[in-house]
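Only a single protein chain was left out; the remaining protein chains are all shown in position.
Order as written gives the chain letters A and B; numbering starts at 1 within each chain.
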Amino acid sequence: MLKVSVDKINDLFRAIAATQKLYLPVDTNAGAQYREWSEGVTMSQALNTNRSAKDFFFPQTENLAEFKMEGKKIEVKPQVNEYEDYVVFGVRACDAASFAILDRVFLSEPVDTFYAHRREHGTIITLACNRPAETCFCTTFGVDPAVPGGDVSAWQKGEELYLEAQTEKGEKLLQAVAGALSQAESEDIEPVKAAIRVMMEKLPLAKLSLKGIEDQKMLDLFYSDKWNALSESCLGCGTCTFVCPTCQCYDVRDFDTGNGIQRFRCWDSCMYSDFTKMAHGNIRNSQMERFRQRFMHKLVYFPENNEGIYSCVGCGRCLAKCPIHMNIVKVIKTMGGTENE
Amino acid sequence: MSERIDPLIPMVGVVTDIRVDTPDVKTFRVEAPEGGKVFEHIPGQCAMLSVPGVGEGMFSITSSPTQKNYMEFSIKKCGCVTSWLHSMEVGQMITIRGPYGNGFPVDTDFKGKDMVFIAGGIGLAPLHSVINYARDKRDQYGTIDVVYGSRSMDDLVDFPEIQNVWCKEEGMNVHLTIDREQEGWDGHVGFVPNYVKELGFDASKTFIICGPPIMIKFTLAGLTEMGIAKNQVYTTMELKMKCGIGKCGRCNIGDKYVCKDGPVFRCDQIDEMTNEY
Partner (left out) sequence: MQEAMIKRAKELLAEGTVNRVMGWQAGEFAYDITPTVFSSADELDKAFVYNDFCSANVSKYMIKESRKEGKILCFLKPCDSYSFNQLLAEHRIWRDNVYIIGIPSYGKVDVNKVRAKGVTGITGIHTDGPNVVVETIYGSETMVKMDVMEDRCLCCKSKKHMVYDELLGEEGEVLQSNRFEQVEALENMTPEERYEFWRSELSKCIRCNACRNVCPACTCENCVFDNPASGVANKAPSSDFEENMFHIIRAFHVAGRCTDCGECSRVCPQNIPLHLLNRKFIKDINELYGTYQAGEDKDARGPLTNFTVDDCEPSIVHHRRG
């Protein structure tokens, strides 16, 4: 366990930024967003960033290949990216847990190399949540914000920031910036962990349980008539999917640059009307079906294929951002039959 | 690390032959630019074909893996990509990646079985590969029946091959039907599901169905009436796909991804799936 005094935190940032890019949450007019650190940049005190940390590995849009077309000939030029090492500071436990879920999709065979490269080059420093919000329900998914994970975990106690490596990669980073840190005892942060756990117990969603969902069969949930009322006022926008740290559906599109064809990948949303639209029809014509797909995927299909792991980490972004305030918590409670608890 | 090629990056294929099958179906032969197949596959698997700037789409590989020199795709004209493909001339390059999907269990469950192939319209395309595979490895399979129907005589895909090769092959019975009476047609007239019932098959055979959803639905009902267990019936599905590798998230039917867990499903598995197909 190492520590640095909060008023000297810039020494730590400077030491990290000396060898690689450092990103951390910064207050902007679009809420807290990850920005590159440079002298004078101060870290946001917000609990979480407006957009999730998935952007680091799975950017909203990225080029895959370029095609040069000449007569009947096609030349494929795969996108070549220069990947540099980078550090992300201040990732919360929920977002850190989301990486393991994204890994299951992108790192399973055949490996998505774009994602894999970015993941390999990034070192994640998490930060324990001293002041969780009412929208937090990460504990429902087994996330412990007192033990935030990542390559390095950090805890703030009073005027001191404690750091502990969790992986080899984290170990290496802390060794490299050892000059900015001093030794500390692991026991020092036990009161912080205990306090966080006490706060988590007090949250309005602390008792949210998936028991009601787990006890039901996939087809019974799918054919439930409750989906109609839940999805009734859904606008069909993609806000929930785009701010979600685990939503990873994508589209592959071509763009005529006037100088060739650029094939790029971009985020897509199962909430969109054209998501499953084919030349001869659409298997999900109504918003109810699209809405149902999103939640069935997170709560039933994904666990079915991934040893019971849910594709939600309880970060609460959809609770804060949905224009009509419909969200996964309301779905869990309604579908699980616990809406009055 | 940098030598890894991403699975989304396609290869180039050259269209070396184009056959007009029906007014809206053409069969394209695709080879690697240096000749030979772009990759190997098993019957029932698919490939992502694309015309850069127009789009990418998933298509069944129609040719049998026993065909060593090329792959073929029978494609019906119905959207942007297929219309563009139909406008191609021989020598045109396209991009191709794959193979995708599970394919038919030709070397396991199908081994030694009497097989009945039931197809409607362009639904013959994915079955074509298995039929020719079984023909080429004749001693490994029992009898082969093909029940194939289309709107009209002109809409029967691969009609010359069916007439000149399949119909003449020993141990192979071909039953053709068209929806309505037509001049020059002295064969059966009527819809596929009814024809299957008329023909009546032994309940011990293995059935492989592909065609429009409505045909599959009624044929399945007919087979069930005939006392055929659903675990002896196979079909192959088609949904919108973007990646082909189970990541882009759009071709799922419940917890199954058609691109990865399918496109071939046994009909008893389908009963356990949601109805979004």
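Structure notes:
The rule is short, and it goes like this: a contact is a pair of C-beta atoms (placed from the backbone, for glycine too) under 8 Å apart; a residue touches a chain by one contact, two chains touch by 3 or more.
Please read all numbers here as calculations on a predicted model, not as lab measurements.
Of the options A:115, A:242, A:295 or A:310, the residue whose C-beta touches the omitted chain is A:242.
In the complete complex, the residue from A:1, A:133, A:176 or A:218 that touches the missing chain is A:133. For chain A, the residues touching the absent chain in the complete assembly are 29-31, 45, 47, 50-51, 60-61, 131-135, 199, 202-205, 229, 232-233, 235-239, 241-243, 251, 253, 255, 262, 264, 266-269, 272-274, 319, 321, 323-327, 329-330.
Criterion: only the chains that are shown with their structure count from here on.
The centroid of the Cα atoms in chain A and the matching centroid in chain B are 39 Å apart. Of all residues in chain A, only 64-65, 67, 69, 72-76, 78, 80, 105-106, 108, 110-114, 116-117, 120, 218-219, 222, 248-252, 254, 256, 261, 263, 265, 268, 270, 275-280, 283-284, 289, 293, 296-297, 300-302, 304-305 touch chain B in the complex they form. Per the touch definition, chain B reaches chain A in the complex via residues 1-2, 4-12, 52-56, 78-80, 82, 89, 91-95, 239-240, 242-243, 245-252, 254-255, 272, 274, 276-277.
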